[in-house]
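In this view, the complex is presented without one of its protein chains, the others remaining in place.
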Amino acid sequence: MTIEDRAGAGVAVGERWARVGGRARVRGELRYAADQPVPPCLDVAVHRSTRPHATIESVDTGAALAREGVVAVVTGADLHALLGERLMTGPAFSDQPCLAVDKVRYVGEPIAAVVAHGIDAARAAADEITVDYTDLLAVHNVDAAIDGVAFVHDELRPSAVFGDLKHLRGKRGTNVNYEFNLLRGEPDTEGVTTVRNEFWSPPTHHVPIELPYTAAWVDGDRIELMSTTQTPSYVRQSIADMLELPLNRVRVRSAPLGGSFGAKMYDRLEPLAAALAWTLRGAVRVVATREEAFLLTTRHGVAVTSSMSADENGSIVSATADVRYETGAYADVGPRITAKSGMVATGPYRTDNIRVRSRCIYTNKPSAGPFRGFGVPQVTWSHESLVDELARERGEDPAAFRRRNLLREGELSATGTPMHSADFLGCLDAVTAAVDWDSPLRRSEGRLLRGRGVAVGVKAVLTPTVSNAVLQLNQDGSATLLISTVDMGQGSDTIMAQIAAEVLCLGEGQVRVVAADTDVTPYDTITAGSRSTYHTGNAVRLAAERMRDRLVDLAATRFGVSATDLKLTGDGLVSAQTQETVSIAELVLGHFGARGTTLTAEANFTTSWVPYDHDTGQSPKVTEHWFAGAAAVQLTVDTATGRVHIEHLAVAGDVGRAINPTLVEQQLSGAAIMGIGHALFDQLVFDEGQIVNGTLLDYQLPSIKDMPDRLTPIIVESPHRTGPFGAKGVGETTIIPLAPAIANAVRDATGVRITTLPLTAERVLTALTEASQA
Amino acid sequence: MTAPAYHYPDTLDEACAVLADGEDTMVYGGGTAIQILIKQGVLFATDLVDVGRVPGLADITETPGGLRVGPLVTLRRMETDPLVRSVVPLAAQVYGQVANPRVRNTASVGGNVAHGDYRLDPPTALLVLDARLELTGTGGSRTVPAREFFVDFQRTALEHGELITAIDLPRQPESAGAWFAKLSSLSVNDWPCASAAALVVDASRQRREVRLGLGALAHIPLFARFEVAATASADEVVEQAQEATAPLIDPIPDIRGGAEFKRRLGLVAVEEAVRGSWKEHDDDRGSRWSWRRRR
Partner (left out) sequence: MKLGSSFVVPAGPSRVFAHFLDPRSMRASIPGCAELERVDGAHYRGRLENEIAHVRFSAGFACEITELREPEQVRAVLKGEDHKLGSSIKIDALLAVHPDDTADGSSRVDYSMDVALWGKIGRMGESIVRRRSQEVERQFVTLFSEICASGPPGPDNPALVGTTPAPAGTAMPAGHRTSWWRRLLQRLFGGKR
């Protein structure tokens, strides 16, 4: 079947439909999770650890309990007595209790929860709790963790769900909870030009504007949650496991999120809220303050030691990378990130000889988890800096050097999986053309130096995963789409409707997406990793196609013609033979003989993979598809202050097919802007395990004044053979190459290569000073 | 931690009485700083005195010598009010660079300086404009020059029971050159890492006085002044300005930069402020602007 064959008859896909809920978001009218009606709830405040690593000798809750308004004070030990080891949750390792048991592993870890009438009473009481600690040696960075100065966990506790982690169960005396290895050819082969370096990307925080929130209450023998989560299906399973309940007695609802970027997925506030509601048989509400949100999850800080070598023809002959992911006190999804990113740690280049070692490492810091890009931006920081330097060592244009070495359609990636619908060349050419790459540059202007840089990025989509869609076609011709994808600003409520509408020839506003509710909407692995457009989109397309077939059958019966004679159009179903036409409304009314009736169709879309080899990381199908993106930048560096100013930033992503070009452009731009922050100043600063800039007074995000003078998002469409109308996701694509593109431009402008992110004014100025003194 | 009690006095006398009465009393102006501290659970005030109902505290009045500005005038109004723009344009320029429009719409002139933070923008202008602050308590009012108001790290000349009731801003001479340079080290919109306001006024006989107010470069806002021949070149004035300020600069290292970096940035801010304010005899401003940072 070709792409054209599967194109819908409608006029929805490729249209710039207005974002669903956009107006309500801007006007403050959208009802977020915390605005949704729930039963009257008690409020929860937690007492937090003031030590990075210590055993808990005792917890004194007496003073807290004595305070007015306090209903209960619950410690980790209390919950452990009730729930046992089921208290320990996590997507890859069952290592995290919602309240610390026996020992604390980071500053700010919850130890005891106060349940009270009103948040003020709860917080005041939480301050009254005292904990007696015995300090343990703390592990503050990956190198100390590898050296084993102390162990964050006495033994590894891989989750029962994953077979490939089974061999790690019970392993003691290590902080390395997972290691991914990739081996191809003879990685020690060297060409005539070799570059090597050490790279560091610091931990960062997501800073979604909407703060995390979970309400949980018991309703008869069931528990219900309303929560800010990207992963309602996961949360249902996690809570069911923790409370030993069948899935039909756990209901998890979400609402449109006010941003997330990976911050609101897997186990965040939900285990605590559910454990408290269930054990107290009541209704509780947990709201994170801004300062608490910084402690919930972070992006991994990553150290990479890497090399790349080219032969005399300028072909890359070998590449190596030793990658250390700092996952903090709890593994969360770190082991998955370690593998997924390890696969692409040497970049999307034709290279026969590769060695990658990628490790996920515990330290005494808040847990690191998923973040837009899933660990890939941190390894891209390494390979795109290296490849740039390799080109410069050879005296070659960095764009031309990449162009020669980039993987083409059908060629094998480092993992042995072929490339498809990953147009690196198209992206590279688009961004370099946009910034007028080959035009002469005024390199010096007063105290400013000017330069250009480029970088590409590759990422594999999470595989295998499962998506489902249920489509209800209402008798009046409108449709209701039931999926568990969560709209968090990426626009899924808009584009999923467009996909269904395309198949069914419906118009803007005729398909409504129901907010995720595990009682109603079917299982979906996660809303994350740019997977929804392709996976859930395919489930939606399949459900809509089944609905279309159903309508065709009904019309064939009505007209007494064969199904092949019928076509669904914007006017309804048309018989080619009789030229008879019937609208959907008339057809369904005629079929049921009643108004307001519904037709239902459902579909599943599941991807499969061939697990990578344990020793070599090789697999003929390690992923369902690839993401390809590029960024090019022209900037100035102020030699007096070290400040970088971006004059033009062009970003491109191969999205297969843009379901809604406006939303795609917004995702390309949004990810790029987030990437500017990571490149220039966005980082979590730690001192002895304490986050020192964990408030919005000190944490740095790009402001309107940090925007480039010009930002050009470019859609590249290289249709995927099994994407819905050829489409793939886009949410992460342009954050991946952003930081190295900027650093490469700084290198171009100043001659200085900086390998530690972010490129703050101080770091740039110091590097310039050192270079001028050398 | 007990939540502070809020008071809403209707008159200045009442406000002063409440301020003097409590143990840890604090004036609540625009609330932009206080609210953050309350949310972070680190404000220990027992009583917050909201002076929003006291009449006359939000007025800007033209006086023979310049302007009298009430403490509840918003920063945004200082930025946009035509009177401020014409009488003390440097103040309008500086107030317009504080934080962002949401903050400027709420934060008050009095609360801003009472906060006493060493990084604030407005004090740099108040110092070079020779502003005077009127402080009022139950015992009456007194006037303190801005140059004596900032006593120590986040400590001001305000005594227990006092509040700021006005800031007197002398008229900026028509012939004066003025500029404000604000350099941040992380996000452009972050707190400054170094800032400098410069005002160049005519002094006696072919000489000019250069006044400099520096922010974020020591534990309090800094002030320096010197006289220079009116015929001096901008380069010469920059050199003198840097010589005059360098010994004063004593930055506190933090996440925004180390002391050495901040010192360098401070001298850049001084240079920018001087170049922006110094009019050479054959002034041809257009040709000199290429050095300036892109914004």
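Think of it as A and B in the order they're written, each chain with its own count starting at 1.
Going forward, contacts are C-beta pairs under 8 Å (C-beta built on N, C-alpha and C of every residue); 3 or more make two chains touch, one makes a residue touch a chain.
Just so it is clear, the model here is predicted, and its values are computed rather than measured.
Enquirer: Which of B:Ala131, B:Leu158 or B:Val188 sits in contact with the chain that's absent?
Expert: That would be B:Leu158, which touches the missing chain.
Enquirer: Pick out the residues on chain A that sit against the missing chain.
Expert: The missing chain touches chain A at positions 47-52, 107-108, 127-130, 135, 291, 687-695, 697-698.
Enquirer: Touching the absent chain: which residues on chain B qualify?
Expert: Residues touching the hidden chain, for chain B, are 1, 23-24, 26, 37, 40-46, 116, 151-160, 162, 219, 252-255.
In the analysis below, only the chains that are shown with their structure count from here on.
Enquirer: Please tell me the distance, in whole Å, between the geometric centres of chain A and chain B computed from their C-alpha atoms.
Expert: A distance of 43 Å separates the two centres.
Enquirer: Looking at the complex, which residues from chain A come into contact with chain B?
Expert: Its residues touching chain B are 120, 123-124, 127, 289-291, 445-448, 636, 638, 640-643, 645, 647, 677, 680-681, 685, 692-693, 695, 697-698, 700-706, 709, 760-762, 765-766.
Enquirer: Which residues of chain B touch chain A in their complex?
Expert: Residues of chain B touching chain A: 1, 3, 36, 39-41, 100, 183, 185-190, 193, 255, 257-258, 261, 264-265, 268, 271, 290-295.
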